[in-house]
Every structure is written in C-alpha cells, then in structure tokens.
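The complex is shown incomplete by one protein chain, all other protein chains being positioned as in the whole.
Residue numbering begins at 1 within each chain, and the chains themselves are lettered A and B in the order written.
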Amino acid sequence: MHVPDGFINAPVSVAAGVVAAGAVAVSLRGARRELDERIAPLAGLVAAFIFAVQMLNFPVAAGTSGHLLGGALAAILVGPYTGVLCVSVVLLMQGILFADGGLTALGVNITVMAVVTTVVAYATFRGLVKVLPKKRRSVTVSAFVAAALSVPAAALAFTLVYSVGGTTDVPIGRVLTAMVGVHVLIGLGEAAITAFTVGAVIAVRPDLVYGARGLTQKLQLRVNGELVDATPEPQPVPPALTPSHRTRNVWLTGLAASLVLAGVVSFYASASPDGLEKVAADKGIDAKVEEHAAAGSPLADYSVEGITDGRLSGGLAGVIGVGATIVAGTGVFWTVRRRRTDEDTPAVTPRASV
Amino acid sequence: MVLVTPSPIQPPIPSPAPSLEVSGLAYAYPDGHQALFGVDFSVGRGERVALLGPNGAGKTTLVLHLNGILTGGAGTVTVAGMPVGKRHMAEIRRKVGIVFQDPDDQLFMQTVREDVAFGPAAAGMKGEELERRVRTALGLVGMADFADRPPHHLSFGQRRRVAVATVLAMEPEILVLDEPSSNLDPASRRELADILRSLDVTVLMVTHDLPYALELCPRALILSEGVIAADGPTNDLLGDDGLMRAHRLELPYGFDPRSVPTARTP
C-alpha cells in the first residue's frame, strides 16, 4: 500500500507532507507526555516490533498469506501518539532505506497509513471499551472492530487525497469503490490478527495494553498483614478515561458516526456495478505488494516464514519487469502521440469529499 | 540466620571513604512486593566483592539502588562518601558503572565506538579527550580493533566485553557486574576473568556462579530474603555447607572450594 512517486501531484504531496509533519510534531509532544524520557528507547523498540511483525506471515488459504499493517495494533498497545510515531518511523525508514514508497509520497504515506489508521483505531477502540462491559473479552472485541475500521478508513483517506491530487482522471467513485471494497476484506484479516495479538498480550501483561489501562484492578499493599488499597499510581491515564457524561456522549456520537459512515461507504461500494472487477484486480495487486514487502525487507536474510515461496527469481524477473515498464511506457507514448489532443487538467471531483 | 564475620580482608591502607556503603536499605515495589528488608554492607576502595544469592533474593533490586534508578524506600546508599539522591544523580551515575546481564540491552548505539563514547559524552566530554577515553576503555577489554563494528555483529562474549568497556569509559569508582559469566563459553569466561583481574577498580559482582565468585573475589556477601545473611571470605562461605544449603546456593557437582587457591587480594 506504499504510494510511489508520481501517483499524487507535487502540490498535494507537499501539502500532505505538511499535514504529516504537523501530526508527527503533535505526536512527539503527546508521546513525551506519555513516556517522558523513556520515549526514545520504548518507541524505538516498538517500531522495531512493528517492522518485524509486518513480516510475520499469516497463511490464508492455498498458498496465499497476509500480514499485519500494524497501525491499529500500535495504537491499542502503546497509545495513539506513540503509535503514530512508531508507524511513521517505520514508513520513513522503509522509504529511505528500502525504496519502499516514494520519497515525495512520504507525506501521503504517513498521513494515510500512520495517522489515519492509528487515530481511527484508537478512537473506535476507546469508544467501544467505554460502552462495553468491563471484561477482557470486550477489549478483544473492541480491538477487532477498531482494526477492521482502521483499514478501510485509510483507504478512504487515500481516495480523498487522490481525488484532490491524483495524477490521472480515474473516476473517483470507482477508486473509492475499489479501494474501500478491497480494504474492507484486508481490514477483516487485520482485525482478526490484531484482536488475537492484543488478547495474547492482555492475558500475560495487561498493564502493557495502553488502551485498556482502565480495566486493571486496583493495587493493594500488605501493611502489617492486612491488605490496603494502594494509592493510585501516577501512570498517565488516557484522557478519555476520566468518567464524565459529556465525554461519554462525545465518544458515543463519534462511534455512531463512524459506524454510519462505514455502513454508507460499504453500501456504496457494493452497489457499484463494476466494483467487483476492480476489486479482483486490486486484490491481485495486493498479493504482489506482500511479496515485495517480504522479499525486499532488510531482514530477509533471516528467512522469516514463507518468504522463500514469495520471492521471484531474482534478476531475470527484474529485467523483465523493467522491460515491460519501458515497453508499456513507449507504447503509451506512441499511441497517444498518434492522436495528440489538448488535454484538460484532471478535474477535481467534489462528490468524493463525502 | 545471620552470620556476621568481621571481614579479615581489608585494603591495606583504609581509604577515607569506602567506595560503597549501604545501610538499612529497604524497598517495596509499587505493586506491594517487598524485595529488600534492611540491607547493610560496605565495600572498601579497590576491593572485589561477590554478591551471592538465589533467584529472587533481591539482587537486581539492590543493584538498581546503587545508582539511584530505584529510590524511595528506607535507608541510604553512599558512593565514595556521596549520598545517592536527586542532588548528585549525574555524578553518582558516573561513579557507579553497572554492567547489565544482557549486553544487547547495554549496547544500544550503532557502533561499538559510539556505545563506549555514550557515557563520557553524556557527561559533556568531547573531541580528542573523548576519543582517548574510548580507545583506552576498548584497549582494556581487548576490543580496540572492533571500534567501528555494529554491536550485533559481535559474538556474545565480545559483546559482554564491550559492555564492560562502555562502563569503564566513565572511569567509575565502582564497577557493578550483574551475572557477568552468564551465557559465556569457557574461553570467553576465562578472558573476562583475566580482564576483570587486570582492572584497577573496585568491583561488586552479582552472581550465582559460585566458582567464578571464588576465582575473582576474595570476599563475598550472601543476600537472602532481602537481607545480607553472611559476609566473609568467599572461601569460608562456600565451604560452609549448612550456610550454603540454607540459602539455596549450590556448588557444581564435584567442586570443592577447599581444593582451589583463594583469589588474591587485589
């Protein structure tokens, strides 16, 4: 899902870069509040974890497999600010070190994959945890829904960016249909893995699940053989935890709004007649994205699960790929030159800004 | 069961202030679990002392008090006459060099050189002086040729030696080693022992590797159930079967402390 250079035009790329920089700056401040001077080692290690876990292959069926994107997981485990930072750093390093995602598209990639996923997932998660009964099962369920929504939300955000700064005048409705449609499916996988993983962490170290801190029991002290309540720990409690009807209502409204939005979007997605065709094609794309993510990872030497079968046979394939690019490129050039016409700049389609 | 033996091995000339003095140290974790129940001991300048104890005796908790990472319980820790507290924290952390158990936790920078430079640089040192510190420290542990390597490309034994160098570069008053021999093969173990013996620095070695303690430290302390249960020549403590059993300390099969030469007083 890493957007390459040239997909989004220069002004919008720069604008997205500004948005991303702002979001990262806010997250830096927020994370510093959450972790004070522990932030660098902890966020660094969590980023390394996200990076590693993206390479853990989850077999789906018949040789295909999926992997985690990690935005929702990071948000739930370490909080939204640190989550944004971790995923942003992963994206930055992937862009600079491994040519994964264009340098000019860094802003778009961070905005869509680090900021939108994390914020949507965390908001949904906190909202659900607040309204559901205080049980561990609720945390897993909330994690599932949060992750399930975060992926199509990112697709929606991408479509919005594309509608403003896309370099080709593809009908936005179709892009939306395809993107959201595919990502609803991907989101379900993401959701299952995220929920399982959060469940696994909460079973062993519930204190490490940032989003569920309100659920841990009060500490007790043994003073002269009797149990007394410990004074509340000075650990940072997410602001949403402070019980008040107003915040509760805000959360409920937000939750309802996102559910309605998701419903409308998926209805629109399924109602579009030629959606399926595109979805299928895009699914093919995504399968390949996976291959490259694994084969191109810096740690591929370690042969993390299933990498070998995803890897194409090296240089030959590369040469063929590039050859195809050049042939396709020249073909386009000649075809178009035959009938060169004046061209309008791609019009912005307003209806995409739902 | 407290065996108080006046330590016969004192440094020849008693220094004005001992390197480390711990008195009445008690600590409970925020979760209520109390780990230390009044620890008292002191380590003279230039001594090499082993701190022995079974798992869960509170050894690591004690170590984290020595440079003020854990505070807030009862009692005091004094390093070279300076009380451990907020006021002197930077100075204390320079004076107490802790080598943690997993060298991967300790070596967090991109190259060996940067890692060794981290402590002195954090104290404000730079330029040629910093460079000299790094070279000296790496030379002491025999790792001078590896300065530009990333830590994760070294063997485990090499990493442990670099971890020691990161602390030596701060020229500490006292070197505290947490399980220095764990996961080392016999050769690396020997090399590390040679290095530690060659250093002219006060050493507190936390371990349950009893032969290693006997080999390196003339004096030993036993920490058990949060207090110092015994303090005396390592040889005597290891030879006292009753004492050893009472504190869940066991010598390797066939090992007789009376049959090995006692560690030299440094």
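In this section, a contact is a pair of C-beta atoms (placed from the backbone, for glycine too) under 8 Å apart; a residue touches a chain by one contact, two chains touch by 3 or more.
Going forward, contacts and distances are computed from a predicted model.
Its record in UniProt calls the unshown chain "Cobalt ECF transporter T component CbiQ", which is the match among "Cobalt ECF transporter T component CbiQ", "glycine dehydrogenase (aminomethyl-transferring)", "Phenylacetate-CoA oxygenase subunit PaaI" or "Molybdenum transport system permease". Interface note: of B:R45, B:K59, B:R94 or B:R189, the residue touching the hidden chain in the full complex is B:R94. Only one residue from B:D40, B:D102 or B:E171 touches the chain missing from this view: B:D102. Residues touching the missing chain, restricted to chain B, are 64, 67, 69, 90, 93-94, 96-98, 100, 102, 104-106, 108-111, 114, 117-119, 121-124, 126, 130, 148-153, 166-167, 170 (touch as defined at the top). Although one chain is not drawn, its touching partners on chain A can still be listed: residues 4-7, 9-10, 13, 24-25, 28, 32, 36-49, 51-53, 55-61, 68, 77-78, 85-86, 88-90, 92-93, 95-100, 102-105, 167-171, 174, 192-193, 196-201, 203-205, 208, 278, 281-282, 284-286, 288-289, 292, 295-296, 298-305, 312, 314-315, 317-319, 321-322, 324-325, 328-329, 332-333, 335-336, 338-339, 341, 343, 346.
Throughout what follows, only the chains that are shown with their structure count from here on.
Chain centres here are Cα averages; for chain A and chain B they lie 45 Å apart.
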